[in-house]
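Yeah, one chain of the complex is gone here, protein chain that is, but the others are all in their spots.
Read from first to last, the chains carry the letters A, B and C; within each, the first residue is number 1.
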Amino acid sequence: MKFANLHERLFYEALRIRRAEERIIEIYPTDRIQSPVHLSIGQEAIAVGVCEPLRIEDPLFGSYRSHAFFLAKGGSMRDMFAELYGKATGGCGGKAGSMHLTAPEVGFMGSSAVVASTIPNAVGAALAAKRRGTGQVVVTVFGDGATEEGVYHESLNFASLHRLPVLFVCENNGLAVHSKLSDRQSYDLCQHAATYGLPTQRCREGWNFLLVRDEMARAAEEVRSGSGPRFLEYQTYRYQEHVGIGCDHDVGYRSRAALEEWQANDPLLHDSALVDAFDLAIREEIDDAVRFAEESPWPGPEHLLADVA
Amino acid sequence: MKFANLHERLFYEALRIRRAEERIIEIYPTDRIQSPVHLSIGQEAIAVGVCEPLRIEDPLFGSYRSHAFFLAKGGSMRDMFAELYGKATGGCGGKAGSMHLTAPEVGFMGSSAVVASTIPNAVGAALAAKRRGTGQVVVTVFGDGATEEGVYHESLNFASLHRLPVLFVCENNGLAVHSKLSDRQSYDLCQHAATYGLPTQRCREGWNFLLVRDEMARAAEEVRSGSGPRFLEYQTYRYQEHVGIGCDHDVGYRSRAALEEWQANDPLLHDSALVDAFDLAIREEIDDAVRFAEESPWPGPEHLLADVA
Amino acid sequence: MGVAYKIDSDHAASRTYREALFRCMRGALANHPEAFLLGQGVDDHKGTFGSTIGLAEEFGADRVMDSPLAEESMTGIGIGAALNGLYPIQTHIRADFALLAMNQIVNMAAKYKYMFGGRFEVPMLIRMVIGRSWGQGAQHSQSLQSLFAHVPGLTVIMPATPDAILETYPWIIANHRGPVVSLEHRLLYDIAFRSDDVAAGNDPLTSRLLREGSDVTIVATSIMVLEAKRAAEHLAETAGIEAEVIDLHCVSHPNRAMILDSVTKTGRLIVADTSWKAYGVAAEISRLVCEHDPSVLRAPIATLGMAPAPCPTAKTLEDLYYPTLRSLADTAARVVTGRDDHGVALPEEASMADVYKRFKGPF
Partner (left out) sequence: MGVAYKIDSDHAASRTYREALFRCMRGALANHPEAFLLGQGVDDHKGTFGSTIGLAEEFGADRVMDSPLAEESMTGIGIGAALNGLYPIQTHIRADFALLAMNQIVNMAAKYKYMFGGRFEVPMLIRMVIGRSWGQGAQHSQSLQSLFAHVPGLTVIMPATPDAILETYPWIIANHRGPVVSLEHRLLYDIAFRSDDVAAGNDPLTSRLLREGSDVTIVATSIMVLEAKRAAEHLAETAGIEAEVIDLHCVSHPNRAMILDSVTKTGRLIVADTSWKAYGVAAEISRLVCEHDPSVLRAPIATLGMAPAPCPTAKTLEDLYYPTLRSLADTAARVVTGRDDHGVALPEEASMADVYKRFKGPF
């Protein structure tokens, strides 16, 4: 695919993620994907903007909500769908499912279903990067809720103390499952992170992938040049329910108005010319991946006890 | 004992703690106290100043370094020495030893040898105080090192979120065992705590028990009036080694000059008139407690499996 | 004797595990002003898989508290609240997350009473849900009872039926003055059990004899109790094999006499647990028998549990990972006949597995 400019490329990447997750929504009722899915629809711009300035060898750690980052970092569509289907050809041979997507070949270093638990792993990878002089920038992506866990505090402290090349990227969608941020946090994310001596940036336009990308590019460059860790907060909005494929603006914990406000800014919903230009190619890639997943074999009993220790 | 004023009373309390710990140093080589001891010599002013404005029913939670707070909160000298000796008459019947001193009868609610682990307990006690409308102010005392643990972050957040009547009191002696604060922390204690929405106060004169007391009294009053949690940092200096009875200014991790600087301000070392006025009464109390401890029986086998669940 | 159950929510006297939990949670709040719930999402519209729905509205946000994501401090806060007169009921929607609270549970809650010479008590209930099925994977599927049961000072239970919950939770909340860890099984939530009204007289903190039999003793935990009862019924009907079924229930304080008497009678023992075998329930029950008198065993002990690996997500592997009604019945037939080619017809895998297969969340 040829792109006229960066905007088009990022648009394509974001649309690709959205369409992939929409396909998951289509398939899900057939029970062929037997894995809890946490969708990033509405949040794609962060993944594509954050990953664009990164090199393949820059390690990135994610969470259970990682379809978007998996694809944006360069993970293969086939690997992902086969993994969701629990097939032997999945990126992790069917042992990971949706919540543990990973693609070490492109630096996607693992995603954990225990909130916040990959944050220190990223700090450790950054310690190794610094010690070994690899020039890597390490990225940890987590939600606003993750910052409530004690390990977040410990990780910020250690990273700053040793000036490690790590970027803390918070996808702030204002929710942890159904709980509002203000019911959970007494601190402002950026102010709090800043007290550890980390330069911080807050981007309110989490739908604006060019802006996301620019802020990230600047930050990554700083980090790569050895100036120590940084914290980036991207405000964003989750369109679907926390886990699963449904919408849940009717159950009371959030308003449809907020959804509509975000959707009003969502480029993927408004630039129908670009959508039309890209949709076919994207559909073909996804069709291929789904076919691949459906036709692939299940992992057999010989895999049950492989790779334990 | 009659006191002319608050200064004298606090002086007496502080001297009482110092003399008790000096007695521990004397006894220790005889192996009659078979328990690791973490002495507060040099830090006594904080304990007496913090406890003075508290009521008996105000719960206070401590750490392994709690002789001073145990006594300042009103714990009995006999209970303490008998506990250190591992006798059945100790405050906890010999099961607690030095690291777990406790005196629920005066609101000293337990001390833990796992750094930072009583911090959330205090927050929980404050939750109960608020819910039950007891009017209690709850205090948690911890070292500078304890603030590095994740649970500290979680506890500040929760206490502030629910505006609980709890005072976070940090005894900042600049050391965790032999590690300097600047080698462990990237944040300023007060600045950091403030980002959770807690009013903070830093007192640099940790030797000045009147000042310690005044800051604490103001803070406790605020907390009791329902204005939510607060954070107090008291800078102080540990004279002895981290654990044990020795001095260790010769092993390289800190300078004798710093010790002398603190000692120059230490009222207990300079007001010999007051020392002379109080020493006899204090000695008698300690003599009595030591005698009590020595003459008390050991806990017998019937205690081994008592009070497990 | 024991608890009849049926996967049948239409039956008049039936109730689900979820309903029993809800009844206990509501009862705790209604009957004990000092009780409160603290956990992620206890106040939301899904209400901890339905066990707390509507309680925040009924009892208020300060009795039914949503918590930040902060397991270690939430447990510590529970302990502190218990020390100052409240009764905390905490929830971990996956037992796996309780690993973040191990310090408070093991170093603090379990020790607060003894360490201070009996001067404090920490009455509290910590509910943990064991996940299974639909690709829960390695970190949403652990069944950590033996980690807790290893530690003196903790009481650890695994209610296997609504009745076990109704007999146990209210009693604990009203009477037990120490910390209790309860492992609830997610797949049980949706199952309706037929039952008499709450069976009186069962000691809430010990094991339960659910079925008498003379040929083999099956000691089971949690959802494996259901499999054991089904396997026993199947074996009795198809092969005249009579299995005695014991619901271990209180894994930290098993009823030794009940187990030893049963094994002495049957001479054969199967332990069917929800976790890994090594250092688990099968090991502990083996110890009890071996310390008592291994000569009562007429055959080796057979054990069922998770495969010795983290839990894979792929359905094909997950199906191999867990013991089933079929593998349990097969094991029992082998143990009783002493032969691998025992000729006993095995049950349709379908029965309980159907329930599991129907499970699609909510997670």
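Following the convention adopted for this analysis, a residue touches a chain if its C-beta (ideal position, glycine included) is under 8 Å from a C-beta of that chain, and two chains touch if they have at least 3 such contacts.
These numbers were taken from a predicted model, which means no experiment stands behind them.
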Which displayed chains the unshown chain touches: A, B, C
Full-complex contact with the absent chain, from C:Glu19, C:Asp96 or C:Glu227: C:Asp96
Among A:Val114, A:Ala219 or A:Val243, the residue in touch with the chain that has been omitted: A:Val114
Selected residue (touches chain absent from view) among A:Pro29, A:Pro104 or A:Gly135: A:Pro104
Touching residue (missing chain; options A:Gly49, A:Gly62, A:Gly90 or A:Pro229): A:Gly90
Residue of B:Ala4, B:Ala257, B:Leu280 or B:Leu304 touching the missing chain in the full complex: B:Leu304
Missing-chain contacts mapped onto chain B: 31, 34-36, 86-87, 90, 93-100, 112-116, 145-146, 148-150, 176-179, 183-185, 243-244, 251-253, 298-301, 303-305, 308
Chain C, residues in touch with the chain not shown (by the definition above): 72, 96, 99-100, 102-103, 106-107, 110-111, 114-115, 137-139, 142, 146-147, 149-153, 252, 269, 275-284, 286-287, 289-295, 297, 300-303, 308-310, 312
Chain A residues touching the omitted chain (full complex): 59, 61, 90-96, 100, 102, 104, 109-110, 112, 114, 117-129, 131-132, 134, 136, 138, 150-151, 154-155, 157-158, 161, 306-309
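In the analysis below, only the chains that are shown with their structure count from here on.
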Contact graph of the chains (line, ring, star, complete, other): complete
Separation of mean Cα positions, chain B and chain A [Å, integer]: 46
Where chain A and chain C are represented by their mean Cα positions, the distance between them in whole Å: 36
Residues of chain A engaged with two or more neighbouring chains: 148-150, 183-185
Junction residues of chain C, two or more chains touched: 68, 70, 72-73
